[in-house]
Every structure is written in C-alpha cells, then in structure tokens.
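Here is chain A:
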Amino acid sequence: MENVGYLFAAYTIIWLVVFGYVLSLSSRQNKMKRELESLKEALKEQPPK
Partner candidate 1 sequence: MSVRNILLGCATILMVASLYLVFIYVPTEATMGVVQRIFYFHVPLAWVAFLAFFVVFAFSILYLWKRAEKWDVLASASAEVGTVFTTLFLATGSIWAKPVWGVWWTWDPRLTSALILWIIYIAYHLVRSYAGGSRGPRFAAVVGIVGFIDVPIVALAITLWRTQHPGPAIFQGGLAPSMMLTLMVCLITFTVLYALLMLIRIAMKNDESEIRRLKLTGN
Partner candidate 2 sequence: MSFWNKALAIAWKDVISEMRTREIVFSVLVFAILVIVVFNFAFGETQETLTAVAPGILWVTFAFSGVLSLNRAFVAEKEDGCLEGLMACSAGREVIFVGKLLGNLLFMLVVEAIALPVFMVLFNLPVLSFELITITVLATVGFVALGTLFSALATNTRAREMVLPILFLPLVVPVIIAAVKATGLALAGQSWSDMSTWLSMIIAFDIVFLVVSYLVFPFVIEE
C-alpha cells in the first residue's frame, strides 16, 4: 500500500476542518444563546423606554 500516507493526510484534513468548523459554529452559537438569554432577562427587568 504505497502512498497510504497521502490518503491518510487527505482524510485527516477533511475530518479536522469539518470538525473544527462545526466546533467553532457550536461554541459561537452557545455564546450567542447565552447573550440572547441575558439580554432578554435584562429587558424583562427594565421595560423599554
């Protein structure tokens, strides 16, 4: 199985990039959900002017 190193490299890159992208999306989304919650809380306490 010559060149199997290249095969491994290609699939690893695909996996790393897709996984990394999904992770970053996830963490950004969690951060936003928290921000959204806290904003909604703050708005409930002071009614909009």
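As a selection rule, all candidates are chains of the complex that A comes from, given by their letters.
We take it that contacts are C-beta pairs under 8 Å (C-beta built on N, C-alpha and C of every residue); 3 or more make two chains touch, one makes a residue touch a chain; residues count from 1.
Because the structure is predicted, anything quoted here is derived from the model rather than measured.
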| item | value |
| --- | --- |
| Among 1 or 2, touch partner of chain A in the complex | 1 |
| Footprint of candidate 1 on chain A - complex, ascending | 1-4, 6-7, 9-11, 13-14, 17-18, 21-22, 25, 28-29, 32-33, 35-36, 39-40, 42-43, 48 |
